[in-house]
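A single protein chain has been omitted from the complex, and every remaining protein chain is retained in its original position.
Chain lettering (A and B) follows the sequence in which the chains are written, and residue indices restart at 1 in each chain.
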Amino acid sequence: MSETQTIALPETLDMRSAQSLRDQLAAARGAPATLDGSAVRRLGALGLQVLLSAERQWQADGQPLSLVDPSPDLRAGLKLLGIAESQSFLTGA
Amino acid sequence: MDELEIIKGTFFQECEELLADLENGLLAMEAGSGDAETVNAVFRAVHSIKGGAGAFGFEALVRFAHVFETLMDAVRSNKVPATQSLAADLLRAADILADHVNAAQSGDLVDEGRTAAMAAELTALTDPDGLAAPADDEGDFPDFTPQPIAIGGDELGDLGGDEFGFTPMAVALPDDAPVADEPADAEWEIVFTPHASLYRNANEPALFLRELERLGLLTVTLDDSRLPALEDLDAEGAYLSWTARLTTDADETTIREVFDFVEADCDLIIRPFTDDLHDLHDPDGDDLAEAPAMPDIAAILAKAAAEAPIPEMDALPAAAGAVAAAPAAPAAAAAPKAAESNQGFAAQATIRVDPERIDKLIDLVGELVINQAMLAQRVVECGLAPSSSVATGLDDLEQLTREIQESVMAIRAQPVKSVFQRMPRLVRETASMTGKQVRLVTDGEATEVDKTVIERLSDPITHMIRNAIDHGLEAPDVRVAAGKPAEGVVKLAAMHRGGRIVIEVSDDGAGINRERVKAIAISRELIGPDSQLTDDEIDNLIFLPGFSTAAKVSDVSGRGVGMDVVRRSIQALGGRISIASRPGQGSTFTLSLPLTLAVLDGMVIDVAGQTLVCPLTAIVESLKPKAEEIRNLGPSGAVLAVRGGFVPLIDIGYVLGFRAAPLNAADGVVLLIENEDGGRAALVADGIQGQRQVVIKSLESNYRQVEGIAAATILGDGRVALILDPDAVVAMRRQGGRAPDPALIAAE
């Protein structure tokens, strides 16, 4: 059983970090992963895209992906961007 | 708002600089030495003035600047060729712009007629065939009738026709269009699909959603159906779409405004939310993704106006040629200067200081000098030896004080450029008023002079230039007949000479008509009918009060301002003015002024029991005359033999009224001075006390102007000493008609 990787999400999750987060996540493919959302101050559309895209990827790969310690800013950002409760792993699905 | 007033002050300061840049750039263009960057700089100057003016609501200025700017925009995009004659027109426009700026600052009104005429000229230059209707602020679209637009018409794409029952969209158009919905709450559906370009410009959908939230109650649904898995994901691609339900009392325009920045970078649908809509809503979002974005009305209107055909300017190659001509006149220095000032702006390490603080500092240093002199005096009176440590300490103090004074004076020294800068416009206007053709050449703009002097230079120089153009230069046809070029040259130069600043205004006109001047002087009884005068003396007659050669008062230089007024104002500054003229070739006015009005190197003298100070710069030499060197000419006075020539003796005490009869020069000392007209005089004083640098205190501001006296000072012993104006003293003697006639002397 492979170790669960923990990836800390950056403070600013938008255009500025989308590419590097994508690359980081791509490198962690094929194994369980946990995203730590405690440091997030700002969630932007491109950041959300990467996260949702990762969800699909992990589903396709049959691997678990979870989000822990979402910061209040992250939760507010998810709500603003239209992620309803339990719609995705991001909100507890 | 006090802050705003301060910025307003900054604005007008900036306008001064911008207007100067503007003029320099246009002068370069006129001289054929401008290039594309020059044109750009001119555009930017007008643009900046307009921008600031708009911020403060100076309507008239904004309007005129706008027309000017529009033309400059056309020039810099090569739609209008930058010819030298265009530059000449633009210079006139720049003058009017300057008038507007001044009016904005002073609250006065501008000449509406002149403005309108110039504006019409500029517009015609921008668009000779009058075809394009430029999209300007006033929203003037002559061919487009504003109408409310109904959405759902065929040309706007597949939105399903009238089933949606759209109400006419309200757009803010000049004609009274029906205003949209009542301010009651309504439900709206907003479908927002960004394109990649939206993200590329650092726009953020979350922020738009947040703005919508501010308008009312918002629910957002995300559609990520197009989002691929990570391996196929372009991290900066656009795969998401949002559908938002907004309950708000805001109208559609307000909602749409939220997306103002990105209307071209997304698909946007804003429509009232009804249940019908809900049924027809396509869950996959395909249809909606196809729907075109709502038309940007403002863009349509602007496009309609701008699409009116603009005639092709085939003078484009010529434009490049005209602008890039070889550098010629001295005024060509303006282009590199403009570039310089742009570079220098970023690199400068200067501080802005309140001028009042500097003035205060200079006053204090002046008092310091006086105090130090008094202290030195007291020390001597106490009987301390000059070699004592106190005395030598005081010498050091004197040295230090002098250095401080020089440094402080240097802070306030400014180049005369600021005065010279006003002259090109003056020349243009005077030339046009008198029908002459004139070119102004300047030299020595960087020459520095104390601020106190600079401010007083403007008027005398203005009068001299006006005089040179009005009276000095001949009409173009007269000049050509005399074998001269039709265009006359007026040269304005500044330089340091002999510890003073010298300003020369010369013209290559006809010179002084000596016969006429002499005749007028005689007819006005300024000189005796039989007077024998040298050419120089005749020339200087024009400085006499009441003298004016204009048969009628000319608008330009005759209106109550004669050269005598000019001379008096120069003298009040401690300066001299003189004229040299060559018939047929021209005249040169020479103006000499002290570098500063604050301190003076002086010779302290005794005159009939009074202590006076004579400016050192005026004194050629001082001597103790021997009896045999003095020649008495009876009632005309006496003369002194000096190195083969004779110089009139003038007793200061007698002229100033300190004594009833002149002192015998042999009993006193003589200060040989040089007149403004080059002649010499020997001033007689009782004795010389020594040389000293003194701080000048204005007599005018503390008492009133006194003839023969330039100013006053406080000596080391605390007493007040008057500072002599040697030229005035000589003139007083001459005016009295009692000055010894040089011609008589020559006859001896």
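As a working rule, a contact is a pair of C-beta atoms (placed from the backbone, for glycine too) under 8 Å apart; a residue touches a chain by one contact, two chains touch by 3 or more.
By definition in this document, contacts and distances are computed from a predicted model.
Trainee: Just to verify: the chain that's not displayed, which of "Acyl carrier protein", "Two-component system chemotaxis response regulator CheY", "Potassium-transporting ATPase potassium-binding subunit" or "Hydrogenase 4 subunit B" does UniProt list as its protein name?
Mentor: "Two-component system chemotaxis response regulator CheY"
Trainee: Which of these touches the unseen chain: B:G54, B:P272, B:P415 or B:P476?
Mentor: Touching the chain that is not displayed is residue B:G54.
Trainee: For the chain left out of this view, which of B:D99, B:E187 or B:E211 touches it?
Mentor: B:E211
Trainee: Touching the absent chain: which residues on chain A qualify?
Mentor: 14-16, 42
Trainee: For review purposes, identify every residue of chain B that touches the missing chain, sorted by number.
Mentor: Chain B touches the chain not shown through residues 3-4, 6-7, 10-11, 14, 40-41, 43-44, 47-48, 51-52, 54-55, 57, 134-137, 200-204, 206-208, 211, 258, 260-261, 264-265, 298-299, 302-303, 306, 342-343, 345-346.
The rule we apply is simple: only the chains that are shown with their structure count from here on.
Trainee: Using mean CA coordinates as chain centres, what's the chain A-chain B distance in Å?
Mentor: 62
Trainee: Going by the contact rule set out above, which residues of chain A touch chain B in the complex?
Mentor: On the chain A side, the touching residues are 14-15, 18-19, 21-23, 25-26, 29, 43-46, 48-50, 52-54, 56-57, 60, 77, 80-84, 87.
Trainee: Okay, in this complex, where on chain B does chain A touch?
Mentor: Interface residues on chain B, with respect to chain A: 194, 199, 202, 204-206, 209-210, 213, 220-222, 224, 227-231, 233, 235-237, 239-240, 242-244.
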